[in-house]
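Missing here is one protein chain; the remaining ones are kept as they sit in the complex.
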Amino acid sequence: MRFTTLKTAGTVAALALTLAATVSFAKADTQLLNVSYDPTRELYKAINEAFAADWKTKTGEVVTINQSHGGSGKQARAVIDGLKADVVTLALAGDIDTIASKAKLLPQDWAKRLPNNSTPFSSTIVFLVKKGNPKGIKDWGDLATEGTQVITPNPKTSGGARWNFLGAWAWANKSFGGDEAKTKSYIAALYKNVPVLDTGARGSTTTFAQRGIGDVLISWESNAWLALDEFGADKFEIVYPSISINAETPVAVIDVNVKANNTEKQAKAYLDYLFTAPAQKIAAHLHYRPSDPAAADPADLAKLPKFDLVSIDKDFGGWSKAQQKFFAEGAIFDQLYKATN
Amino acid sequence: MPRTDPIGESRLIQWVLIGISLTFLAFIVFLPLTLVFVEALRKGFGVYLAALKDAETWAALRLTLTVAAISVPLNALFGICAAWSVTKHNFAGKNLLLSLIDLPFSVSPVISGLIYVLLFGAQGWFGPWLRSHHVEIIFAVPGIVLATTFVTFPFVARELIPLMQAQGTEEEEASLSLGASGLHTFWHVTLPNIKWALLYGVLLCNARAMGEFGAVSVVSGHVRGLTNTLPLQIEILYNEYNFTAAFAVATLLASLALVTLVLKTILEWRYADQLAASHKH
Partner (left out) sequence: MSVAVHIRNIEKRFREQSVLHNISLTVEGGELLALLGPSGSGKTTLLRTIAGLEFQDGGDVFFGDINARQLTLRERRIGFVFQHYALFRHMTVEDNIAFGLRARPRSQRPSEHDIRSRVFELLQLVQLDGLEKRYPAQLSGGQRQRVALARALGIEPRVLLLDEPFGALDAKIRKDLRQWLRELHQRTGHTTVFVTHDQEEAFELADRVAILNGGRIEQVGTPTQIRQRPENTFVADFLGQTATEATPIAQILPMKRKPQ
């Protein structure tokens, strides 16, 4: 009796696994998986369609690009744990570096393989405030004023939040003439004004725009414009500070995975396509800063004003240094955030 | 105050208690549930339908039903096996098995998901072996099935064990002594005696399997149209400012839950006699 039951159990389990396997392998012609960070959903939805059409006319092959979105750090972790990404398009180079160093899925010098440090488009960090700017927020300094509630996600989990932090740091560093103690006390005052640290940029935006918490959201420029589109320009407005950071969001092919999936050709073509005029135009239209502005619609470019932007490489010595100095366990962010709470 | 019933509470206290319960239910259960439907239909029925027709939402619904269709029967089977061995046999390690059955209830679902990442992830114990044999578990359907099965394992077993304990083994012994085989005994004696409890456990298990978020979120990989279940799809839609669609999909889940509830009520009402009889010894 017990034997028979076991046998039945075995049969059912085998059937179940077969069914599961069938579902997971029921795929179209060629599929690519683009593992991306949180706010790029609309961007890649548009670009993927354009690329698929372009690839079809060029080669006759049907290619489908699947998307996975999440906090940049979390997504890098998933790729390390085995998420079969053909390409990654993350919020910062540091996260791709981690995939290269921890899981050896691509070479350390991946950034050199594509133009412009493998960055087809970038963004920057701006402020989103309520219509009419009732708190009169003009620049980074206003965020540290007592009684102003600031919404920004947690730099430990969100790539955007790390850019936010560095933007604030860059302003303070410039304003206080490089005085690190003053810079630190400014940052501490700013984070004292943060009532809740969400895990990702999208979470923060919903907290601010949907739940109406906080006076100002520190946000990706693209994300702020999208919020205006979604919630209406009569509810919010964007404030450009005097200085911010050039938030480079790089892309890379995951060599080991494309080899296993036999998608090397398509994955490379996909990333190359991001640098072409049609893709650049789409990106500019969705409020990303194109690496080739000539390809963009001037009306879209006009929305993205030129202002003083610092660089992660030139002003902070690259991501590995910045990570070490600011965001590692017990580094500056931890010290300042712990001191204020 | 006049005593009105044998239990001895005054009518006033009765009414207060009933009032508190109903108010609590109204605020904690009924109000949010209504809100889901109101939000979903706020922009009209056409928008609601359009939101449900989205290809990724359909894929999520299909995946959710597929996962439930695999993990619920598995858990029904394993639940019966576990309840059978715990209640009808004596063996070393029985208490250990009993505690293990409860484990998924006491472990946070996120941890349950992480366990599978640690086991089957690329950096995990079986990662290299799985990769060299081209078997995908984590960030694919098998991982989602595993995590869901783990989280919902106790429902059937928990429902069956007390009943089977109360029923004892005499009927099975009678059947065997009358010459029936083990399998015949199981089909004709054990199963009919536990079928209502089993069905009830399966319903609960199914409700949880379709609604599970935490564990599935960890192992899903969030690939749109491929590895997102309904709860994950709701989160995605919500984070895309697509509130109407998010709530529309939520009404799907809520409706599935309501169907479960109605089925359960019908079962209890329809088979109240048999339930009572099978609980009697």
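Order of writing sets the chain letters: A and B. Residues in each chain are counted from 1.
Please note the rule applied: a residue touches a chain if its C-beta (ideal position, glycine included) is under 8 Å from a C-beta of that chain, and two chains touch if they have at least 3 such contacts.
Keep in mind that this is a model prediction, so the values were computed, not measured.
Undergrad: Can you list the shown chains that the absent chain is in touch with?
TA: Even though it is not drawn, that chain still touches B.
Undergrad: Using the touch definition up top, pick the residue from B:175, B:206 or B:220 that touches the left-out chain.
TA: Reading the full complex, the residue touching the unseen chain is B:175.
Undergrad: Can you say which of B:43, B:62, B:131 or B:184 touches the chain missing from this structure?
TA: Of the listed residues, the one touching the omitted chain is B:184.
Undergrad: For the chain left out of this view, which of B:148, B:193, B:228 or B:251 touches it?
TA: Reading the full complex, the residue touching the unseen chain is B:193.
Undergrad: Which parts of chain B are in contact with the chain that was left out?
TA: Residues 170-171, 173-181, 184, 188-189, 192-193, 274, 277-278, 280-281 of chain B touch the chain that is not shown.
Methods note: only the chains that are shown with their structure count from here on.
Undergrad: Taking the mean of the C-alpha atoms as each chain's centre, how many Å separate chain A from chain B?
TA: About 35 Å separates the centre of chain A from that of chain B.
Undergrad: Mind listing the chain B positions that touch chain A in their complex?
TA: Touching chain A from chain B are residues 63, 66, 69-70, 73-74, 77-78, 81, 84, 117, 120-124, 127, 131, 134, 136, 138-142, 145, 181-183, 185-186, 221-227, 236, 238-241, 243.
Undergrad: Provide the residue numbers of chain A that touch chain B in the complex, in ascending order.
TA: Those in contact with chain B are residues 1-2, 4-5, 8-9, 12-13, 16-17, 19-21, 23-24, 33, 38, 41-42, 66-70, 78, 80-84, 102-103, 200, 202-203, 206, 209-210, 226-227, 230-231, 260.
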